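Apart from one protein chain that is not included, each protein chain of the complex appears where it belongs.
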Amino acid sequence: MSYQVTIGIEIHCELKTKTKMFSAAPTSFGALANTKTSVIDLAHPGVLPCVNKEAVRLAIKACGGLHCTIDPLVKFDRKNYYYSDLPKGFQITQQFHPIGRDGYVVIKTDEGEKQVRIERIHMEEDTAKQFHKDTGTYIDFNRAGTPLIEIVSRPDMHSAQEAAAYVEALRRTLFYLNVSDVKMEEGSMRCDVNISLSDDPNKLGTKVEIKNLNSIANVQKAVQAEIERQSALLDAHEPIIQSTRRFDEPSKTTVLMRKKEGNVDYKYFPEPNIFPIQLDEQWIESILNHLEELPEQRLERFMTTFGLNEYDASVMVNDRDMADFFEEVMKDTKEAKKAANWVIGDLSAWLNKNNKTFATNPCKATDIARLVNLIEEGTISGKQAKEVFEEVMTGKKPDDVIQEKGMQQVSDDSTLIAMINEVLDANPQSIEDYKNGKNRAVGFLMGQLMKASKGQANPKKANGLLVEELKKR
Amino acid sequence: MEKFSSEYLRKLASDLKFSLSDEEVEELKKDFEAVEQQMELFETIDTEGVEPMVYPFETPTTFLREDVEDEVLSQEEALQNAPEVRMGHVHVPKVVK
Partner (left out) sequence: MIAPVYKTISNAEATANHSNLDGLRFGMRENGESVDEVMTASRTAGFSSYVRARFLIGSYSLFEENQDRMFRKAQKIRRLIVEAYAKLFEDADIVLTPAAMDTAPLMKESADLRFGEDRFENEHMQLANFSGYPSLTMPLCLAENGLPLGINITAKPFAEQTMFDVAYGLEQIIDWKEAPACLIK
């Protein structure tokens, strides 16, 4: 039986600031344990939080790019609970007054485009990191206090595909806005999915939470697995137990982490040590007016300015570094379609094979542009270009490769005509055949010409000149 | 049934990560009764339309800290007060969660 699936997603995203949310200690990743902390992060007695302006600015950008209404009064609250990775015994967050509300993101699915609404975006701080060994737990406070935004969607998604598309669209937008590295594998973007199934369209089923998803592919797999698991239980009239689960990659199933123990009361109350902060409306305006181009805007622009089709444009927009590279290439050539083909095709394939990305691309945009232009000018053929490309990827310049290999196409009229006449002289029968209306002769003669020129005669030009010379004979 | 049973008070304490002796539990029952009485007193004050006063001064501030590094502790300084340190980390017995 098929059930109504309802999915809501909460995303925590680390902001790319230099310092922590409430202290001036540096943010970091992969640094030596406990070398990036301040007394505030360690919650020593008597310390007070001090709000980071850049964190607020990046949060505003995120709100802008996700179409949220922004609250210009910044207020913080305490979320109280005890845990070894929570130094203060409470987290400073924005429970009652999130900085952003009522936004949305557009996703593309098989059924077309759809808006997924965002209920709220708020600022808060990250916890410390700990790892567990049998003997005990080791705590590293470098991460404690890192600025986070939490983005809460409305339960607008109804399939694994939609869930993955939402996370992807959000990730792309936040990346374009330069507010976060959004690396799920590094934890700078974390995703918690809530799913419930129901056979009654007017009622929601029991909510199950899936945590610790470290890639978008896994989001899709986990949601799919959970839908299947819950469907099977419902089919057998067994109850769904409210719980927190994780995705087990090897078995491709969701596994119980812990049951939900009723509702925890976090005793939220306004943070007494941080006064409400009134943001300057003009400052907010200027941030919103200077946002980076968003993915959907770039897609539009690639299609109208460069005349690309939607597919090519989408592929590049999805990988911002690829799109950036393409635009660099377009500074030195006018051939958008050809440049796109090289970037999406040969170059992407080469990077993939060599375990690189566009962020670590060794080749220069000017070289690809040159390649495109050389083909356009007729200096080399498309086929030859592929050879040149391989050499360029080892660090050589296209022109140097062509020189070295003596690859220049012959396009010069007089040279071609001389070669043509040599070939004609050597093939009188073909001239006869041509005069008798056998156009096949042209093809044969072209073949001879290409052989004689070692493949370097510019085919288009040569063909035209050959026909002219034939007519003269 | 008493509103503030021993069980209830012990659970409350355990959620705050401390425990109570039997004596303390008995004292607390009296304390909580006194507090409830105070709440009855509160109810006699009309606060219709009155906003809670969270801060002594209500003009919002505009101050925001510039994102510049400062005040970072060395690993030694960060850990010097920790009762147990291993491999540059604060070490605690295994977390049960």
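Just a few scattered comments:
Which chain is which? They are A and B, in the order written, and residues in each are numbered from 1.
By definition in this document, a contact is a pair of C-beta atoms (placed from the backbone, for glycine too) under 8 Å apart; a residue touches a chain by one contact, two chains touch by 3 or more.
Please read all numbers here as calculations on a predicted model, not as lab measurements.
With the whole complex as reference, residues 42-45, 78, 80, 82, 84, 87-90, 137, 139, 141, 265, 267-269, 272 of chain A touch the missing chain.
Residue-level contact of chain B with the missing chain is found at 9, 12-20, 24, 27-28, 30-32, 34-35, 38-39, 41-43, 45, 47, 50-57, 81-84, 90, 92-96.
Here is the rule we go by: only the chains that are shown with their structure count from here on.
Chain A and chain B, compared by their mean Cα positions, are separated by 42 Å. On the chain A side of its complex with chain B, the touching residues are 17-19, 23-26, 32-40, 42, 44, 50-56, 73, 82-84, 130, 132-141, 258, 270, 272, 275-280.
Residues 16-17, 54-55, 57, 60-75, 78-79, 81, 86-95, 97 of chain B are the ones touching chain A in the complex.
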